[in-house]
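Missing here is one protein chain; the remaining ones are kept as they sit in the complex.
And now, chain A:
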């Protein structure tokens, strides 16, 4: 089943590097997933996070406030 990945962040440098990491992992490992960037602050607040960037996989918050490594993302996606 295709995974839904959401990246929550208002566009700060950290959010951009998180997006880059996720995109790399998904394309390098040919993972079936859609990546969505959530930049609207009101949308972000619906997830109850206090620190951005945050990574949401299938509506579960997995990482918040930091940029993960590729290995970490891969482990979360499998």
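Everything below uses one rule, namely that a contact is a pair of C-beta atoms (placed from the backbone, for glycine too) under 8 Å apart; a residue touches a chain by one contact, two chains touch by 3 or more; residues count from 1.
The definition used in the following text is that contacts and distances are computed from a predicted model.
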| Hidden chain of the complex, named as in its UniProt record, picked from "Permease", "Monooxygenase", "Aminomethyltransferase" or "NAD(P)/FAD-dependent oxidoreductase" | "Permease"
| request: From the listed residues A:2, A:48 or A:78, report the one that touches the chain absent from this view. | output: A:48
| Tell me, which residues in chain A touch the chain that this view leaves out? | 9-15, 41-42, 44-45, 48-52, 65-67, 69
